[in-house]
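Removed: one protein chain of the complex. Kept in place: all other protein chains.
Now for chain A:
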Amino acid sequence: MADVIEVQDLRKSFPGVEAVRGLDLRVAAGELFGLLGPNGAGKTTTLRMLTTLLPIDAGTAVVAGADVARDPRTVRRRIGYVGQIGGADLPATGRENLLLQGRLYGASRSDARRRADELIEALALGAFVDRRVGTYSGGQRRRLEIALGLAHRPRVLFLDEPTTGLDPQNRANLWDQLRALRSDGTTIVLTTHYLEEADALADRLAIVDAGRVVAEGAPRALKAQLAGDTVTLRPRGDVPAVRTLLDAQPFVRNVVLDGDALRLAVPDGPDALPELLDVLGGAGVELAALTLVEPSLDEVFLRVTGRALRDVA
């Protein structure tokens, strides 16, 4: 599929800080793409450059077919943006916000009204949309703000830390809504410092650290490639012999004896398990227990940055 976002060697410095230092990124049409990294990694600065809010120091960024530095107006018409601190107009009602947003993108009064109704339906805003935004709860406001970002049916929707400050219930709802959007064909780029969020939501993600992308891929692939799954098994009988047998398998790494159990790493657990059972069955080994533990992105992060995300976030 065509790339909707192509970023090459993007750079941005502020007095005393090199916030983004040579960042490369490609996002395909229809993808839900995550930028994962600790606070201060350069995610928000990157997003602000891609959305025309911040001038680019060096490098190129093409978003939705237009060059961000040379043609910001075209980029603005084609993207939606939901900032970290929101952006809904508090003294106005939700509906007034939606109508104004639509008309600023050039919709006629009646088109803006129709689109507002669609969004009220899609994001379940009906119960509160005619109240002033100042009275909304955090979750209600977030939903309105996402609707505002979608007012003109953008090709790409950017969201900066969309679930920060939401309770678990609202966070889960928002995830569902973002997935639904993605299945309607909208490309979504979001930043997050929550591992679970990147893992649960993103088709692909880039781990950003100190202004650069340090790893990129589908969450599963990243985990498989960088950390691997852990299989723990407890054979009946001669454990050292089983260990020797497993050590000889090309897809098995790091076999460790742990009491009467063996722990080993495989690149892709669900794929490796049948093969592992074949090998053990062929050698007549009986198993008392078998567990598979998938690695977390935390391990991936630790591997690529040398630090745990939870320590730095």
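Here, a residue touches a chain if its C-beta (ideal position, glycine included) is under 8 Å from a C-beta of that chain, and two chains touch if they have at least 3 such contacts; residues count from 1.
Operating definition for what follows: contacts and distances are computed from a predicted model.
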| item | value |
| --- | --- |
| Record-based protein name (UniProt) of the chain missing from this complex, from "Transport permease protein", "Vitamin B12 dependent methionine synthase", "Spore germination protein KA" or "Lactate utilization protein" | "Transport permease protein" |
| Residue among A:28, A:69 or A:92 that touches the chain left out of view | A:92 |
| Contact residue for the chain not shown (choose from A:148, A:262 or A:297) | A:148 |
| Hidden partner chain, touching residue among A:28, A:53, A:210 or A:239 | A:53 |
| Identified contact with the non-displayed chain, of A:59, A:83 or A:295 | A:83 |
| Residues belonging to chain A that touch the chain removed from view | 14, 45, 48, 51-55, 73, 76-77, 79-81, 83-92, 96, 100-101, 103-106, 145, 148 |
